[in-house]
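Structure first, then comments.
Missing here is one protein chain; the remaining ones are kept as they sit in the complex.
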Amino acid sequence: MTIEAGKEASDHGRIRLGMVGGGQGAFIGAVHRIAARIDDQFELVAGALASDPARAKASAKELGIADDRAYGSFEEMAKAEAARADGIEAVSIVTPNHMHSPVAKAFLNAGIHVICDKPLTTTVAEAEELVTLVRGTGKIFVVTHNYTGYPMVRQARAMVANGDLGDIRLVQAEYLQDWLTERLEVSGQKQAAWRTDPARSGLGGCIGDIGTHAYHLACFVTGLELDKLLAQLSTFVEGRRLDDDVQILLKWKGGAKGMLWASQVAVGNENGLTLRIYGSKAGLEWAQENPNQLWFTPYGRPKQLLTRGGAGAFSEAGRVTRIPSGHPEGYLEGFATIYAEAARAIRAARAGEKPDREVIFPTVEDGLSGMKFIDAAVKSSERGGAWIQMT
Amino acid sequence: MTIEAGKEASDHGRIRLGMVGGGQGAFIGAVHRIAARIDDQFELVAGALASDPARAKASAKELGIADDRAYGSFEEMAKAEAARADGIEAVSIVTPNHMHSPVAKAFLNAGIHVICDKPLTTTVAEAEELVTLVRGTGKIFVVTHNYTGYPMVRQARAMVANGDLGDIRLVQAEYLQDWLTERLEVSGQKQAAWRTDPARSGLGGCIGDIGTHAYHLACFVTGLELDKLLAQLSTFVEGRRLDDDVQILLKWKGGAKGMLWASQVAVGNENGLTLRIYGSKAGLEWAQENPNQLWFTPYGRPKQLLTRGGAGAFSEAGRVTRIPSGHPEGYLEGFATIYAEAARAIRAARAGEKPDREVIFPTVEDGLSGMKFIDAAVKSSERGGAWIQMT
Amino acid sequence: MTIEAGKEASDHGRIRLGMVGGGQGAFIGAVHRIAARIDDQFELVAGALASDPARAKASAKELGIADDRAYGSFEEMAKAEAARADGIEAVSIVTPNHMHSPVAKAFLNAGIHVICDKPLTTTVAEAEELVTLVRGTGKIFVVTHNYTGYPMVRQARAMVANGDLGDIRLVQAEYLQDWLTERLEVSGQKQAAWRTDPARSGLGGCIGDIGTHAYHLACFVTGLELDKLLAQLSTFVEGRRLDDDVQILLKWKGGAKGMLWASQVAVGNENGLTLRIYGSKAGLEWAQENPNQLWFTPYGRPKQLLTRGGAGAFSEAGRVTRIPSGHPEGYLEGFATIYAEAARAIRAARAGEKPDREVIFPTVEDGLSGMKFIDAAVKSSERGGAWIQMT
Partner (left out) sequence: MTIEAGKEASDHGRIRLGMVGGGQGAFIGAVHRIAARIDDQFELVAGALASDPARAKASAKELGIADDRAYGSFEEMAKAEAARADGIEAVSIVTPNHMHSPVAKAFLNAGIHVICDKPLTTTVAEAEELVTLVRGTGKIFVVTHNYTGYPMVRQARAMVANGDLGDIRLVQAEYLQDWLTERLEVSGQKQAAWRTDPARSGLGGCIGDIGTHAYHLACFVTGLELDKLLAQLSTFVEGRRLDDDVQILLKWKGGAKGMLWASQVAVGNENGLTLRIYGSKAGLEWAQENPNQLWFTPYGRPKQLLTRGGAGAFSEAGRVTRIPSGHPEGYLEGFATIYAEAARAIRAARAGEKPDREVIFPTVEDGLSGMKFIDAAVKSSERGGAWIQMT
């Protein structure tokens, strides 16, 4: 239970970071910045924080970014930073979805590592293009499926890998919110506006915004690959242009089954991401809103409540744990773990090495997998709920 | 918050009750007997408690049933009791599923009211036949979907009917157990043996044993009718002859969607029947293992935890509540409410009247609906997960 | 997990039971009657159900008690029933506290077993007198500290006795309600009226009504005896004549410490009886409102959630368990266990034997212990919060 990150920072200095998006009025940009600060591995030194140049510069000023590194466009930023001796080593992309791909390409081509919000792109084709580009450039590419940064999610993954559950039979994922219960997008609320706009979100609404998180989490913890899915996407709020609820049947390779339900109209749910896994020997249950706990339920024995930092914790959880059990770590710490892992990978890349095997983060391939999931779900639903074979 | 049942008992005497099934080694028979005693409306005076005559008589002796009313077969019992001046007024049928239909027919034809365990029969055809017979004889027929007897389930139903949720959008039901995680049926465990035997259970295993409970509960609370379903039934335990897990997508008439998941291999779950309903204005969440609570989640206001007998209780809940809030009522009291409602209906029938409008119990038509649900789910699954139109 | 009670009933017939108190408008009388019915060991055949003879007879009629056994006074009843060949074998006393002692004496002297509500009496002297009388007559005397009937309370007691907690260090008991937050006793509410009236309740209000339950539970589970206490009794509601909140420091013989807090003005608490015990090796936590669960927390190992009927249950819990895990048993079943244990003791007495060692119920000595506890707490508080040595 130690905070090792600080050591690395001093040995080699902080990693120079830029940001695209995340200016005034944004939500997720601020989250990325706190996450980057928590373990003291990054220093934010450049930004193209908004599509409007004036707002971009004002936002940069507020964040203490030097004037000459407050850019009006991401193209300009990629070019200028690549040219500087002290240019950024990595960029965080926190724009609406439709901009992920062009921005990522610009920075990869400029030789800069990328930390990119999810979903990866708006189409499978764009995602495949990015995979190719990442492989070609050899740059680090991290997708912020932040929920995989929680220590008890790492614990769950390690327990599955360790065989503690036996053969996996059932994988149930939910991600329930209620903030789109009414037609918030016509109220001027910026988050709601772009997330319900196909031009900026892509084909999926709820499925892309939160369904992909649930899907990635299920894959991450179980190590399973999806074989087929069948989805019904719904739009309950009249006038809305994208789905606000999605219900999916899952067939996993190897025989496991499951369901995934994501909703933004499930009244009374705030950010209810949960994962339940049942195997031939035991089960696991985890809920994001109380992330420091993990239920482990071995067949024929009493249920056990594992806690972050508590008895029974695996080293996979311990290495991303900052403070003792009973002192809750939250969403920002989980997010920070993604940045800490990115830092470890980037430092290894600085040294011309591969990161240690224990370093884990969602990759561009995971991002592509998420796009295929969205694509398949939308197709299945358009066909009235047909089984779609994953590729 | 009063116990009114006692009054009625003394005014008119207890209702004379018989039982078919429920002898030594059975589980649900004992539950029915306690349920019948709790509100003091019934007196058990006759029985054909086992298929083996010797065991039937021994079981009857243990229960204080007079020797001459301890029958070796249900046919004999129906005939003899119908002929007695003090013959039974009602019979409880607690046999394995395949016997429900023949036993029910015998007693209905003998002019005796029926309280029958679920699922109603083993085929839709049998169920339709029973509906016709019940209508023809005019007898009371109660199916023990006991979970509808819980006060907070009644509360939920009343709140939906009252419009407190607005338009229903989502109806999610789960019924999770783990007692069939291993192949218990080959161990000699009687419950497991018949429940996994198509000859005695019918076409459905898990879907019939507990899936129907979840389905009935969802219908009971929401008042919705199912339009279509799509199911994947699984048998995870090798060698098992019926499904032990079922996952279903639901389309309700009027536009609501939903999922139903029932499992007997979800390790760590004991009797996890839950219902979650979300409407345009509010949500409700209820869990059978903590049945005295009901979450009410109005949009844009704090979540409320309603309690049995507590503030905010409707009269529909109050009339089936026996003791004050904080003093938990459990499974047996919920079951007893079905018997108390049956008693009210039977007393009304004695008087040649209809029961009060507030008297509610699962009917033979509900039983038929459950059989159609099982049938549709099995068909859907056999067709590889196709949508089935309910009729 | 079997319901054995039924067997015994038929072997020897039901025990003939009378009741004093519990007429129209009462609460606890109805609870006793349901509890007596659940396991089918008793038959209610006589009663002096109210202090007003007319109301007593009307109440009896409602309950199906024969006219000639509906008495206008308990004295008359004790005399008449003792004289009948088919007279009652046991009486349930469910009057306000001040009547417990005279009624109990009358029936004990008439050779009838007694099941008496708590607290035992209104003074220590009366309680001591009863102890002497019980010993002299050799009759069974059961005090309905009903919370000791819960299976998980039996489990807790067995685990402590088994040494699973090591040396007990801390014993914390709470019993929190809120129904007397306002001055309900002036509203005509009958329960509130007598419970806040020193003439009918005795010296203690909250301490007698619920504090004794918490105290008995702590003693029952731990097997410890109290050495000293120091109490502050409070009356928060203006005009109230007895305490509505009590906070007590405890020193147990052998070195354990603890606190006991009972309140009837803790807004938001319905019937919040909880017990927490910590030893040198492990802890236990139990809460009455969710009585089917018990937390077991061994030092240095994950917390375990034990469930009624689930893995890890001891036989001491299993023998008072009626239905499988996940099917909640509640307050009435816990209460019924006290009656079932009483029945076992009474049947043994019929046979001139001692009950089996495993038969456990709260005795007249436990009732005396509760009175001493009330007495000491009142004295301590009157002295401004002084330590009182228990005797």
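Miscellaneous remarks
Letters A, B and C mark the chains as written, and numbering starts fresh at 1 in each.
To be clear about the criterion, a contact is a pair of C-beta atoms (placed from the backbone, for glycine too) under 8 Å apart; a residue touches a chain by one contact, two chains touch by 3 or more.
Keep in mind it's a predicted model, so treat the numbers as computed, not measured.
The omitted chain makes contact with just one of the residues A:Gln247, A:Ser263 or A:Thr307: A:Thr307.
The residue touching the chain not shown here, chosen from A:Ala80, A:Ala161, A:Ala193 or A:Leu332, is A:Leu332. Note on the undisplayed chain: of the listed residues C:Ala82, C:Ala158, C:Met259 or C:Ala311, the one touching it is C:Met259. Across the entire complex, the residue among C:Leu133, C:Leu230 or C:Leu273 in touch with the chain not shown is C:Leu230. Across the interface with the omitted chain, chain C contributes residues 169-170, 172, 178, 181-182, 230, 232, 234, 236, 245, 247, 249, 251, 257-259, 261, 263, 265-269, 276, 278-283, 285, 295, 297-299, 303, 384-385, 387. Counting over the whole complex, chain A has residues 3, 6-7, 9-11, 13-14, 27, 30-31, 33-34, 37-40, 61-65, 177, 269-272, 288-292, 307, 310, 322-333 touching the chain that is not drawn. By the touch definition given at the top, chain B reaches the unshown chain through residues 296, 300-307, 310-312.
The definition used in the following text is that only the chains that are shown with their structure count from here on.
Chain geometry summary: the mean Cα position of chain A and that of chain C are 55 Å apart.
Per-chain Cα centroids separate chain B from chain C by 34 Å. As a whole-number value, the distance joining the C-alpha centres of chain A and chain B reads 44 Å. Chain contacts: chain B has residues 269 touching two or more partner chains.
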